[in-house]
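A single protein chain has been omitted from the complex, and every remaining protein chain is retained in its original position.
Coming up: chain A.
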Amino acid sequence: MRVIAIFKRVLREMIRDKRTLALMFLAPLFILTLMYFLFNTSSDTVAKIGVSRVDTTVVKAIKNKHVKITHYSANATAKEKVREDNLAAFIKQKNGKLTVTYQNSQPSDSALVRQALQGGLTKIKVQALAAATQAQKKALQQQAKVLKTLVAQQQKVAVAQGAKAGATPGQSQQTKLKAPKTYSITSHYLYGSSDSTFFDTFLPILLGFFVFFFVFLISGISLLNERTTGTLTRLLATPIRRGEIITGYLMGYGLFALVQTVITVTFALTVFQIHMIGSVWLILLINFLLALVALSMGIFVSTFANSEFQMMQFIPILVIPQVFFSGLIPVDQMANWLQWIAHIFPLYYGGNALMNVATRGVGFAGIAGELGILILFAVLFTVLNVVGMKRYRRV
């Protein structure tokens, strides 16, 4: 089998090249570690909160520039509204009990809501305290007045020998004073748990990106070398089919991409104890498809490069923009035309699928659309490659 011959050769060459191997397998771990420490803090975005039957004092107190509050009817269910309207959290009140349901797919948003809520309740307590002191002051003044009149009366009584003991009119006023209302909070998390961090959500996307980036670069340069050293021409002077060359490459680099993903995922799960809700197998599948897209795209792009340096020049044009649309920056908060652009990048679909599986536990059916599009990308570029190789041999 000629495909196997190509496959074995790709593996052998790769294994001989220790530095490239190290780059592919260790660089992602290095970057992950760095990001783990860098991204365990949150940034300032606006989190959407839904409220239902919550006291206006509480709503007013929670409000700050980091949250946007929407009111819902009394019979709205938290889970539904969070999903439908993509709320960061939903708050419901029953007497003094606040029930908060966090979406938690963006832990930074959850953090914002928590802060707002805590800040708001503290504010209420302080206000109540202030009100209480004021009331007390008033009551004290009143009592003093009462005392004064009492003293005057007593004096009068003493003078007029009255037996009417003081009926203490101030007492009724004192009972009117309200006790400050206290609120208790119960929290629920739709996805993940209270200790999900930014890193947890980044990780699956990062995994996809690493696979994409390294496979793109290494396979592209590898085929470029094959062209510049003349071995591609030499290969095509054998009865091999053009498709067999591409398939052999897909298999060889696909295997490395798979190993890379396994290493990175295992590292993240064991060392950083990342919360991954969905199936690890789905994560591997998505990454493998991403690798195939990167591979076919890298090979395709390499036909437009005449040297390794020119191959590197495609990174800012084709790889970096994909990072922006991979879901690291929420795409649905972008301008409309940017959202359209996002749809032309494979990593947008890969990132979406990875995020859905890892942080929301979506199953195969839920990401089938994205997987399908990734396969389409891979097929498209593979066909382009096979056709493009006609330049070297007409059959």
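One rule holds for everything that comes next: contacts are C-beta pairs under 8 Å (C-beta built on N, C-alpha and C of every residue); 3 or more make two chains touch, one makes a residue touch a chain; residues count from 1.
Criterion: contacts and distances are computed from a predicted model.
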According to its UniProt record, the missing chain among "4-hydroxybenzoyl-CoA reductase subunit alpha", "Sulfur-oxidizing protein SoxZ", "Putative zinc-finger" or "ABC transporter ATP-binding protein" is "ABC transporter ATP-binding protein"
Looking beyond the chains shown, say which of A:Lys63, A:Lys123 or A:Arg241 touches the absent one. A:Arg241
Which listed residue, A:Thr231, A:Thr266, A:Ser307 or A:Gln333, touches the chain dropped from view? A:Thr231
Since one chain isn't shown, list which residues of chain A touch it in the complete complex. 2, 4-5, 8-9, 12-13, 16-17, 229-231, 233-241, 392-395
